[in-house]
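A single protein chain has been removed from this complex, and every other one stays in its place.
So, subunit A:
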């Protein structure tokens, strides 16, 4: 059936929308482009024949044209979905992508990420009162400035903004500025203790 490979790309991407981004399917894209080239050449041939006077080729041309548009749509949607995913990752992982994530991106996607990164940084620098505002800090509206956390693994010494040094030993509890330890919570090193009163 026509546009099968293109559909496979879409299915592949649809499957991993919630989870991790899969590797860039360069081979799949190449196959779709090959199918498109074949369809296009056949249509060019039929169009010339029609111009030369042959009749009855319109239905074939129309069918192939629709298949071409379908292939194009699938590839574009695949690429677009991946880029959306990559953009979201900036907000999850920060400005440096983990190596295993980066491995799944093609070179152009890495460049896209870097550009996105740069634009976001420029924008964040330009807003806020002094020196900019880090929008990626509080993804949910924070309920309090200080939070109670428990350390889940040994993480060594940690210097707070005030200059105090605390030792993050497994199972130790601390009362810290939310902004300071949010990234450690995201990495799983600290655990936010919610008071069950």
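The rule is simple: a residue touches a chain if its C-beta (ideal position, glycine included) is under 8 Å from a C-beta of that chain, and two chains touch if they have at least 3 such contacts; residues count from 1.
Keep in mind that, in the parts below, contacts and distances are computed from a predicted model.
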Worksheet item: The complex lacks one chain in this depiction; which UniProt name from "Cytochrome c oxidase subunit 6C", "t-SNARE coiled-coil homology domain-containing protein", "DNA replication complex GINS protein PSF3" or "Transcription factor bHLH49-like" does that chain carry?
Response: "DNA replication complex GINS protein PSF3"
Worksheet item: If the hidden chain were put back, which of A:21, A:36, A:74 or A:181 would touch it?
Response: A:74
Worksheet entry | Selected residue (touches chain absent from view) among A:47, A:66 or A:137 | A:66
Discussion item. Touching residues of subunit A against the unshown chain: what are they?
Written reply: 1-3, 7, 10-11, 13-14, 17, 42, 46, 56-57, 59-60, 62-64, 66-67, 70, 73-74, 76-77, 80-81
